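Mind having a look at this structure? Questions to follow.
Note that one protein chain is taken out, while the other chains of the complex remain in position.
To keep things simple, chains are lettered A, B, C and D as they appear, and every chain counts its residues starting from 1.
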Amino acid sequence: MSRLPRRVLFYLAAGAVAVTLNFFLPRLMPGDPATTLVATYSGQLTAEDLQALRDAYGLVDAPLWQQFATYLSHLFRGELGVSLSQFPTPVTEVIGTGFGWSLLLGLVSVLLSFAIGSVIGAVAAWRRGSRFDSIAPPVALFAGSFPYFFMALLALYLFAVQWQLLPLGQAYGFDVEPGLNAAFAADVLAHLVLPAGTVVLVSIGGWVLNMRNTMIGVLDEDYLLMAEAKGLSTPRVVGSYAARNAILPTFTLLGLSIGNVFAGQLLTEVVFSYPGLGYQLYQAVTTHDYPLMQALFLLITVSILVVNLLVDVAYVLLDPRVR
Amino acid sequence: MADALLAVEDLSVEYRGLRGAARAVDRVSFEVAPGEVLGLAGESGCGKSTLALAIPRLLRAPAVITSGSVRLGGRDILELDDRRLRSIRWSEIAMVFQNAMNALNPVMRLGSQFADVIRTHTGLGRARALERAAELCTLVGIDPARLRSYPHELSGGMRQRAALAIALALEPKLVIMDEPTTALDVVLQREIMEEITALRERLGFAVLFITHDISLLIEVADRIAIMYGGRIVEQAPARSFLESAAHPYTRGLLASFPSIDDDGERLTGIPGSPPSLIDPPAGCGFAARCTLASDRCRETPPFVEIAPAHRAACWEVGA
Amino acid sequence: MSLLDVENLGRTFGEAHAVREASFSLERGEIVALVGESGSGKSTTARMVARLLAPTTGRVLLEGSATVPELAYRSKVQMVFQDPFGSLNPARTIGHHLTRPLLLHRRATRKQAPQAVAALLETVGLDPSLAVRHPHELSGGQRQRVAIARAFAVEPLLVVADEPVSMLDVSIRIGVLNLMERLRDERETAFLYITHDVASARYLGGRMLVMYGGHIVEGGPARVLTGEPAHPYTRLLLAAVPNPRRGSSSTVTRPTGPRPSTGCPFTARCPLVTDLCRTTMPPVTRVADGHWARCHALGKENQ
Amino acid sequence: MKSAAGGAILAVLALACLAAPLLAPDGPAAATAGAFEAPSAAHWLGTNGQGQDVFAQLVWGGRGSLLMALSVGVGTTLVAVLVGLLAAYFGGLADEAISLVVNIVLTVPGLPLIIVLAAFLPPGPATIAMVLIITGWAFGARLIRAQALSLRQRDFIAAAKVAGERPLRVIAAELLPNLWSVIAAYLCGQVVFALTAGSALEFLGLGDAGQTSWGTMLFWAQNDSALLQGAWWTFVSPGLAIALTAGSLALLNFALDAATNPRLRAPGGARRATEVLRHG
Partner (left out) sequence: AGTTEPQKPQSQGPLLTIIAEQGATLARNFNPFAATSRWATRNALYEPLMIWNHVTGTLEPSLATGHTWSADNKTLTLTLREGVTWSDGTPFGSADVLFTLELMRTHKGLVGEAATPLAQYVDTITAPDAKTVVIALREAITPALYDLVSQRIVPKHIWEKVADPVTETNQNPVGTGPFVLSTFRPQGYELKRNDKYWQKVEIPGLRLSGYTGQDQINAAVLSGQIDWGAVVPDPDKTFVAKDPANHHYWWPRTADVNLVVNTTLKPFDDPAVRKAFSMALDRARMVDIALWGKSDVANAVGLPSQAYPGWLDESVLAEGKKTVTLDLAAANAALDAAGFAKGADGKRTTPDGKPAAWDLIVPTGWTDWISVAGIVSSSLAQAGITANVKTVGFDNWSSTVYGGKFQLTLGAGKRGATPYGYFRDMLSTATVKPVGEVSTNNFHRYGNAEADKLLTAFAATSDEAEQKRIAADLQRIYVAELPTIPLYEQPDWGAFVTKRYTGFPSADNAYAPLANDPLFPTTYLVYPKLKAAR
């Protein structure tokens, strides 16, 4: 099968599987939102009220496949429903509040760790055997060996509670007016330091190793020898010749990481009370908020697929050989 | 030769590995006159590439140059500081590597690969550098439009020609060619060789031509040097090489090539295998495989003149 | 009945025709050399003969049959690959490589295997003690000998050798070629010897086939072909071979334009090209006894 | 050197865990002291919020954690190797189909799926191991497939076919032995992943709080607000144990990487240190 139909087929199949999983996975979990309703409203609801609420929530007793059909038809009309845990706020509105922050936190931390890690890896490879090479990669590796939440809690405790250098959590403080102003930007940045910094700290090791390995491979290539023979300056040799080629395989991994920014930040968001989608997803799962869960799953899958697509495209731009 | 372009003297290179130091180039001396083609042949692993890379000091760890000098127009390359070294590279010594596919940066357009070397050394603007690149392409018979191509979009022969053109970009005095045609088809090889010969006649650069194909060398070189186990064992003019080759190893090599007009004679090759470079035997490295070997061979034979302009390192063929 | 009959063999990769209309045959104990430029389809032909690749058209008959069962075919047709570094499994010992075919084709029992392996190694001129070594501990020539020994373990009738010496050092090439010759003489094994080194094809004697652009364009006894080539491509090929004795003769024509999809593949470079060449592939034309070529110019020359 | 250090740390940790019944005969749950007692001679690493000895918890808990991580490592590796090899060897439609499944599994968001599955199955290390295996194999399968695919192009595979070997035998006896170092490196990586991901799940309360493991120790430390109460030892001990284990495995992995890729193994010395050494 040629490349294009295969990609299309892949995206279609992945989409179909995602939609199906989105629907059935939450419903396979023990417990159901109805009981949760009873529990939360204990004593404040009669049986009739409960039924009325269940109707309002869209919790019908129809067979699953019928519900699935309804879900699909709603999905095709672009209706994602209302959140149960934040009833009756529409799911889109709930997601809207966290989307930007997740994107900010995710992109900043992934790109930062990618950039720093790759630079360290490239330098370590170029200066193989030097003191830098024998210290930096193992240190980065060891930092990456700590469970993420452990690092995060420790950082929270030390920097925010003990020394009170940085804010405790959330994306910005009460005392700034959200908008395009310097004070707000500075505040957002200050609130980003701990969550993004801890993510960078634990994820940098992987990038370092990756870059170091691919770079060492590239350094053996004849075109590097030729670049040196040409008398080019070292930055040019390392940049345009070595790193430029070494980055290619790493790029696919970067795509995977970026694709996961909406899914992978749960612990960060929990620890730092960061208002993103990861924590919302966790909440949706623990409160059986089916519509919210489904919408988030969908968003995550779509973002992974979209980033995959972008990486495919970008790869073509970066590596002329695959054109 | 006082007027030598390149004078390599007593050059030794070791690879310092975990299992000891391998002496890949062992006290090698030779000269290349301006405009001359010096052919360097020998078996795989005898140190040809190491020698070629040692001249512009391109060797990487764990290689170490342990002795000798490389004089280019009076300066010892081995003494230059980094900046001076970079400025000599390509403007005075250029190289063509065996596999142009690997030697060209796969993610850079051909034009940029011309331009970066031209701009680094001449300070020309990008547009002027590309103009110059176009001229060079025409010179080697590539459509200048191809400058916008990436290496993988060119055929093997075109890539090799492009590599040749890049080597000539700064009109160097010496071009080191390390098996520039080995990866090619015979017909293509012929084509490239003719290109090289023609260009050399026009531009007058000297060539250090490395290959393992003696037949080819005899056709293209002015002088031929034969390397064995890190040393040069014989050096003679190409013209009469077939008949005058004296060293038993050289003769063995010549006897290993079937020719298209030989008739049915059985060739024998050279039995045995080359000596270890880490722990080389004392004396002549070829003694173990040599039919003429005698007790004298336990001592290193001197590289002596056995005929005018013909030197060899063998006790048995000495004067 | 010939040992091997290749009839109208063709193979495409996507749009590209790697091999077309290839027909030839091999007799017992015969060495047939297949020469040609890089990418002309030699390896593809070899892989089809070795049943590593399914043909798109045509068929391969072994002893007259196109439906020899897999294992039986393997015990009669073996292959030696170009790269002795790649064709031996770096993770297994030399002994393993030689023992497996012996056991698979019941040429030896487990008990007899060590002796059989030792004998095989001796046949190809290697020390039997090498059996316990791993490939990376051997030199290229030794490795290629092991590869040949593996092919000979099953006592095949035909060995397809795809550039068996081109990766080897000059001084040991001839040894491997001599080994092939010896095995042909002693065991009546046939070889399909693939190479782009015309001189070595001539050295081995036997017949020679010349491929260009997926077609076999000329065939005949190696000595005749190298002496009096009929096809313009064969002439070009021979002229390009470095020959210190003869001195160089510049006959090279640069290809102009893309390879045509119809007619003779050589039209773009051919000095004798006519309009007919561009539209129809020339038929097989007899030049002399056992010597034929596919060129329109040939008929005219003879007339 | 690196691998030796890694191996040594790992060996000490594993031994301590194996010797738990000797080192802490009362078991991990014995609550005999006051809450949050600082490290002392009686309690080397202090006590936790439940008044349990942190050292005892550490050595007993390590058993669960390491066993879980190891089974996840072995489990995912098995699945990944099986799927990857089959896809790579048979190629064609089989590869097409398997790759599709692998890629789809890769796009299914991992952590959420883990949470859903962990909520679905009864809590405990077995569940966590299972969940991590279900969600973790795909990347490995892709890795192994890519490696096997490049090996499959090599002539020795064709040579084995020419010799008459059957497909399964080619996979098992010819392909697999060349993949050991890749597989071992992947296994190391998976064990590290399982250790940190598993403890993250336990930390989130998706584990079995009643069983002692490094993850549940962190869970309890968090539950009892150990850090805020200044009882850093309850928090830092299990965290450091995880980091040391993961770190030593990463070092081993580093070494294995070098074994797989000879270019990473070359002797040291700065890249351009081609010094000129001359006599005199």
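Note that contacts are C-beta pairs under 8 Å (C-beta built on N, C-alpha and C of every residue); 3 or more make two chains touch, one makes a residue touch a chain.
On a predicted model such as this, the values are computed, not experimentally measured, just so you know.
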item	value
Where the missing chain makes contact, among the chains that are shown	A, D
Of A:Q51, A:Q66 or A:S233, the one touching the omitted chain in the full complex	A:Q51
Options D:E174, D:D224 or D:D257, residue touching the unrepresented chain	D:D224
Selected residue (touches chain absent from view) among A:G169, A:G217 or A:P249	A:G169
Sites on subunit A contacted by the missing partner chain, in the whole complex	29-33, 35-36, 38-46, 48-49, 51-53, 55-56, 82-83, 85-89, 93-94, 97-98, 153, 156-157, 160-161, 164, 168-172, 174, 178, 269-276, 279-280, 283, 285-288
Subunit D residues touching the omitted chain (full complex)	29-31, 34-36, 49-51, 119, 122-123, 204-206, 208-211, 220, 222-225, 228-230
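In this text, only the chains that are shown with their structure count from here on.
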item	value
Chain whose Cα centroid lies at the greatest distance from that of subunit B	A
Chain pair with the greatest number of C-beta contact pairs	A-D
Chain centroid nearest the full-protein CA centroid	D
Length of the line joining the C-alpha centres of subunit A and subunit B, rounded to whole Å	54
Euclidean distance of C-alpha centroids - subunit A vs subunit C, Å	55
Cα-centroid distance, subunit A relative to subunit D, in whole angstrom	22
Per-residue multi-chain contacts in subunit B, two or more chains	58, 61
Sequence positions of subunit C contacting 2 or more other chains	none
Complex contacts: residues of subunit B adjacent to subunit A	53, 56, 58, 61, 85-91, 94-95, 97-99, 102-108, 116-117, 120-121, 150, 152-153, 166
Residues of subunit D defined as touching subunit A within the complex	2, 96, 100, 103-104, 106-113, 115-116, 119-120, 192, 195-196, 199-200, 203-204, 218, 222, 227-228, 235-236, 239, 242-247, 250-251, 254, 257, 261, 263-264, 266-271
Subunit C contact footprint on subunit D (complex, rising order)	154-156, 158-165, 173-174, 177-178, 180
